[in-house]
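Apart from one protein chain that is not included, each protein chain of the complex appears where it belongs.
Going by the order they are written in, the chains are A, B and C; count residues from 1 in each one.
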């Protein structure tokens, strides 16, 4: 679908939410919600998006919305979806619905991981969207298991002896693929049509779907607000955040940079990696490059691109 | 609509919000220090600004990007200007 | 006997002492009695000595503590006699029924019990009737005979109903269980 056609879809997530200026979660949410063709019930894990979009007595959601707690967005939407199935079966309601849960990386990779895994295994007809900004941004930039190696966060600070986060991020998308659910995709807002197509696909499949979407946080990344979308393109061009999808177990690459860029370019534009460019830390950037190359190679192989 | 200062007997129970989407009534335009201004002459109607706007403030009517930006909600992040492939949007000081 | 009858079942994990207490309770309830049937729960697994209890009364039963002075004791496995004190707390006018081939008269000294002692070869009966040594249903037959708790004909017909539910997927064992009960009813001796 061309964007000007996409713009004819109805607005489901309104302005007047209180996400930071330049927050990547804004366009991600807006585009995904516009991809739903049914009325929806949206669930959200505690986090930036939830806090900013539903400050009493205001809701930025034109659909029904439920926030329960931090770690249980998937379980909560499981319950809503089960209620819908039961009430439909009994003829008490008639309307088809889409069921969506949004969680940040903290609410998805970490504290909400068990609830997410359970919901996916049980096969609820729901779409789980992780807007991955790589740390606990809502509480003030603490490291999560999605935080990339080297990042300076308030709980993995760059200090005199430890140069920021020492571990590589968890590959949650792969773990979700291992749940053998019908659709899993990794997406990014710099490709809005790809993101919307993936969201539509996720809504259409019968059963659970999982979308992992990169959502820059200018505050946590120490990047400029206007660079939010540009950075997600750099992430794809450096292969730090590749775009791919897995439909019924079959891997497919969605973006192959014409000229693969060095991770340097990704790291340099974000204050959270600033310390890596200090003398003596060169090896960390080299190792990140090596790790990124290996990961990219694996994805290419899985997608049948080599 | 719940109003500031309402008592416990006046508001819906349990914190339920009955007016879905009423955040539209909450103005975040005051957060802005620079405002995007769209030059219709230059605009190629690619809709990238529309897609990327975090505040749903670039409006499209009948498939055409409007130069009437929703300044009630635009926070002035500058993504639209940064991403415009033909530099049709300029960030101007408030 | 007093109005409230308390029973203690001794068995080994897996032998069906809990089932015996529940079946007895359910059938007694059908006759209008107030009942309780409950096992003693612990971490025990297959083979370990276990206990189960019944209370049966014409009046409402409100007590919810364990049974410590049972009027009747049923022992589902003869080897338990060497391991546990099966007569503990049983009053002198109490009844003890043991699954064993040995005659009651020969056991009386061994377990030092002044009340009524009965034995029945529940393993032998069930092996012949069901094809395996399940002592619990024959012991129920023996218990009804020796205690006069319930009318036997009514008991058998209610047991048939319970078995129909319990063995809905294995109806072939119902007949054998009923026969075991009837034989034990005949063969239990003092």
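In this text, a contact is a pair of C-beta atoms (placed from the backbone, for glycine too) under 8 Å apart; a residue touches a chain by one contact, two chains touch by 3 or more.
The definition used in the following text is that contacts and distances are computed from a predicted model.
Trainee: Mind telling me which option in "Xanthine dehydrogenase family protein subunit M", "C-type cytochrome", "Putative monovalent cation/H+ antiporter subunit C" or "Pyruvate ferredoxin oxidoreductase alpha subunit" is what UniProt lists for the chain we can't see?
Mentor: The chain we cannot see is recorded in UniProt as "Pyruvate ferredoxin oxidoreductase alpha subunit".
Trainee: Out of all the chains shown, which come into contact with the hidden one?
Mentor: Taking every chain of the complex into account, the missing one touches A, B, C.
Trainee: Write the list of chain C residues that the hidden chain touches.
Mentor: Per the touch rule, chain C residues meeting the hidden chain are 21-22, 25-26, 28-30, 32-39, 41, 61-66, 68.
Trainee: Of the residues in chain B, which ones touch the absent chain?
Mentor: These residues of chain B touch the chain that is not shown: 2, 4, 6-8, 11-18, 20-21.
Trainee: Which residue numbers on chain A touch the omitted chain?
Mentor: 39, 41, 43, 50-51, 54-59, 61-69, 71-72, 75-87, 89-90, 93, 95, 97, 114-115, 117-119, 121-122
By definition in this document, only the chains that are shown with their structure count from here on.
Trainee: What whole-Å value do you get for the distance between chain B and chain C if each is reduced to the mean of its CA atoms?
Mentor: Distance between chain centres, rounded to whole Å: 79 Å.
Trainee: Measuring centre to centre with CA averages, how many angstrom lie between chain A and chain C?
Mentor: Once rounded, the distance between the two centres reads 63 Å.
Trainee: Can you list the chain C residues in contact with two or more other chains?
Mentor: There are none in chain C.
Trainee: By the touch rule stated above, which residues of chain B touch at least two different other chains?
Mentor: none
Trainee: Any idea which chain B residues touch chain A in the complex?
Mentor: Residue positions touching the partner: 1-2, 11, 15, 17, 19-28, 31-32, 45-48, 50-57, 60, 62-65, 70, 72-79, 81-83, 91.
Trainee: Can you name the residues of chain A that touch chain B in the complex?
Mentor: Chain A residues touching chain B: 2-8, 11, 13-27, 30-31, 53-65, 189, 192, 225-230.
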